[in-house]
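Missing here is one protein chain; the remaining ones are kept as they sit in the complex.
Chain lettering (A and B) follows the sequence in which the chains are written, and residue indices restart at 1 in each chain.
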């Protein structure tokens, strides 16, 4: 573990330090179980009690906790404690790697990877062990394919992307035409175009387009085990949680968030700044920013069974209410 | 990109051409953004306006758009425009590969693949980079394992199948017997038997049977990230969209479609020609062909919260209506 003095952190990341800059930090930890050698953070005044109870050597706090924090001990005041903390984790990783001579991979194709001669891999990009990069694919500067990633033919990955283990970019989209009882394959002639600063989680799949490209714009973040169908477009900085599925030709705007396990049906459009709750099925286009949900509420199974049975009668209940209302009229 | 004259397409695929057979086609494109060098299609009279507005060099149309299409420009009349288009994509891919000397893989085991000496791989089959084919497995003629596919021991894949990157055929089914607080593993002694003309999407898993084989019949199409449990049988030409899960011992008939993210519980039977909406949980057997759904409708979150709260009272609301009805009786 690194062993860093507080004033080195301030020198690297800024922020207003209160306390002894020579204090040594040996761990980053959540506020609840930070030890006396740890640096932690609280992002909101509601965590005031946790702050007061913490043994942390130093805590990153927002301005409105400054007084409380100083009374407790060392602190770093930041307008955006969580963002400060994010940058600290990056600083910490680099310090750790420097001390242990185990740098993150930066540049180079692992000898076990299978990279087609016609693929273009930027010299600063990393192609990890047992990856496959097919003909005509292009991997941008500083992009990392961690391990066992497949990038299909003619797909393009931008700069500073991270593709985690097991990712598949550019498998065929799911396209078939009916021929009486059987299915005739529609060859998928497009590719996948991924922008800069995109992160894609383990075992997530992004299919190639049927005629044109499937597109993931700059800064989008995809968690693990997500399915992105052919011809989809995912907007700038949109974040999608694990197990979600985006069906073919859906267009999702920028700055959206999509919860885990949500499904977006094909050919829909979702505006910018739309937030979809986990587990929701999106069955129609959403043109207005906002927060949308469609989940059956959790209940004890016995209660659920009664309500579920009634639910199948709901339109009849509505008719019965209408009749009661009508009968009640003089 | 290929550069093909219309009469070459007619020669290969048939259809009734209206217009100049020497017209050169350099792209296939959706009707909305087809350029003057592109061939496109419309499959239904409702797209009449798109047809009229299109700049496409030629459009494949159904007979009832023939008059409109001819007035616009070149067209190919087909009883099944979408199927015609599917075959055209196949023709196009071959033309593209011929021009670029980048043929699709046809035959051969990539040197990076790990194929057991006792496995039988047909000479016309392709085992792509970094695949694993275990002992006793059999891979049929013209079948393609794209890259990083695992076919477990004793599993059989038919002819002309495509298994996309990351597919796992023949992992152990999820079988355990309770032994007080712990679980005792039930060895999975069956295998997986996959018919001909089956396509399986990226990172999809088909588990081996406990005692007998898990079976996927001819012509079935599975999208990405699907889980198929042990002892399942999936019928002929059934198509399953991404993120679906089919639990152990479920039997799904032929000619079904199952939407994305749907879950079919274990030991159920689903008849032929059943269509399950995306996101639906199938909790009981379905013996009648038809279209089945079970999804909480999407709503703005604030509305959803009110309705969800009321839903937990639904059986009580039903009682209250009954009482009102009873009281209203003279």
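Please note the rule applied: a residue touches a chain if its C-beta (ideal position, glycine included) is under 8 Å from a C-beta of that chain, and two chains touch if they have at least 3 such contacts.
These figures come from a predicted structure and were not determined experimentally.
The omitted chain makes contact with just one of the residues A:93, A:267 or A:284: A:93.
Interface with the hidden chain, as seen from chain A, comprises residues 28-30, 33, 80, 82-83, 85-87, 89-90, 92-93, 96, 102, 110, 112, 128-130, 146-148, 162, 164-166, 197, 199, 201-203, 219, 221, 223-225, 236-237, 239, 241-243, 255, 260-261, 278-279, 295-302, 304-305, 308-309, 311-312, 314-315, 317-318, 321, 324-325, 328.
By the touch rule set out above, chain B reaches the unshown chain at residues 112, 114, 130, 132, 134-135, 148, 150, 152-153, 166, 168, 171-172, 174-179, 181-189, 203, 205, 207, 210-212, 225, 227, 229, 243, 245, 247, 261, 263, 265, 277, 280-284, 290-297, 299, 303, 306-307, 309-311, 313-314, 317, 320-321, 324, 327-328.
Note that only the chains that are shown with their structure count from here on.
Computed centre separation for the pair chain A/chain B is 26 angstrom, with centres defined by C-alpha atoms.
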